[in-house]
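Sharing a structure, written as structure tokens. Questions coming.
Only a single protein chain was left out; the remaining protein chains are all shown in position.
The block that comes next holds chain A.
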Amino acid sequence: MATVLPPPSKRQKTSEATRAREQVAAPAAVPEGLQRIQFRDADTGEPHGPVVTVSLADLDPKNLSLLLNSLLGHTDPTERLPYRFYNPIGEGEFNQDEVIKAYVQGKVTTELQLDIPCRAEAVFKVKAVTRCSASISGHGESILTTAFSPGSSSRLATGSGDNTARIWDCDTGTPMHTLKGHTGWVLAVAWSPDDGILATGSMDNTVRLWDPKTGTPLGGALKGHTKWITSICWEPYHLRETGRPRLASASRDFTVRIWDAVSKHTDMALTGHKASVSCVKWGGAGEGGTIYTASHDRTVKLWDARKGTLLHTLSSHAHWVNHLALSTDHVLRTGFHDHKGKKEIPDTVEGKRAKALERYKAATLPAHGVERLVTASDDCTIYLWEPSKSTKPLARLIGHQKQVNHVTFSPDGTTIASAGFDNHVKLWNAADGKYLHTLRGHVGAVYMVAFSPDSRLLVSGSKDTTLKAWEVRTGKLAENLPGHKDQVFAVDWSPDGERVGSGGQDKAVRIWRH
């Protein structure tokens, strides 16, 4: 005998009845009408394709993307690019309803052409990291800094308080090399953009260079600083003299030193700051590059990387400048490596250099071909600069309620993320410094943030022992990543987007994956 279902309960019956009683609202009628549209680049304003006429009903982002791709001749599904459209009438994202509303009100008509700003997004898509794929112990003390290799996400370098740096194999979750030599905490690690040398800076006032493939030291320590190293940055690949890579190290002894990585000598010492130099970045602007230094003496200084002369002093901050970021950071860090993998890397040095330069030029496009700079400070503000045009700041980004510790540009150069001791991460528009979102969720100071290489996601590490992944476009929490047993000091997203690596006071390196 078949089982007879019990009769519906009273609640089920009443809800059914009310649902039946209520009429289903018809979808709002889209007025019949045609609209002339012209796609334009959101950054440069250049037109993409001819003016086309589209019916209002079809005017949604999905159709527009298809239309634009076919207008530009990307007929093959594999070569279609994802596009993001912006509101032609007001602010924000493209919205069909608003265009229809404007049409009904008569603000836009069939005769007028509507310029729709659009921007190509990264062709690859990074998925939010959701789980901890490996928790690798090995370090005997807190992990203070971490960096993925620019070439692949399978190599991660960490510096620790146990006076060693380690290189990890993220594919298998095992330690590869232990780099012993320093006699103080390892405070900074940096991979050269060609993936050939790893530099570590330490509390023992020295910088050491290592071969990441074999884990052997390349010569002895680079001595010269009289206090500990706070930050290290390599020369951009496309500016490098062949066979003579250089790196810059910032120190607590108020100086920045430029080292020749082959001869192991100080090339130049940049003196001029009156307090500890907190951050150094080597940008590609100008003839031979520009070195940007942020210091606790409240100034940011720009130096000519070829001659070692002071170009400008940017002084608007009222307190320590903690960190600075360039709009081209991502490409300078990765050099000629891009999302296409190993097979697309040119064989010759000239080819590599040309590719690095091309990537650098592409990265400066959102800022109209120049490098932008953003600085975070203890005075709770962030300044956005365009140093090649003016020594006055473009914008002052206020909103943080405590010191801002870390700031970073998204790899596509359109968004700025800042992490503060007030437990919040804030997102800002990189074009004009307008406030976009506050990412609330952490219950402790946020120490560091890292963008995914496609700029759609952000991960933040905090004193409250968690990592959190955020969606940049909506400002919503994508994933909460608990697991660390103590505060998280360092976090990095691999340049190919596969993995996130983090380390902190609980001495374990954690690798996070989708």
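FYI, a contact is a pair of C-beta atoms (placed from the backbone, for glycine too) under 8 Å apart; a residue touches a chain by one contact, two chains touch by 3 or more; residues count from 1.
Everything below uses one rule, namely that contacts and distances are computed from a predicted model.
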item: Chain not present in the shown complex, as UniProt names it (candidates "Ribosome biogenesis protein NSA2 homolog", "V-type proton ATPase subunit F", "Processing isoform 1" or "Queuine tRNA-ribosyltransferase accessory subunit 2"); value: "Ribosome biogenesis protein NSA2 homolog"
item: Residue in contact with the excluded chain [from A:A42, A:C132, A:C170 or A:L187]; value: A:L187
item: Residue in contact with the excluded chain [from A:Q35, A:S154, A:S192 or A:N322]; value: A:N322
item: Omitted-chain contact residue, chosen from A:Q35, A:S192, A:T206 or A:T230; value: A:T230
item: Contact with the hidden chain (one of A:N69, A:S153, A:S278 or A:T299); value: A:S278
item: Touch list for chain A against the chain that is not drawn; value: 141-142, 144-145, 160-162, 185, 187-188, 203, 228-231, 252, 276, 278, 296, 322-323, 405-406, 442-444, 447, 462-466, 480, 482-487, 489-490, 505
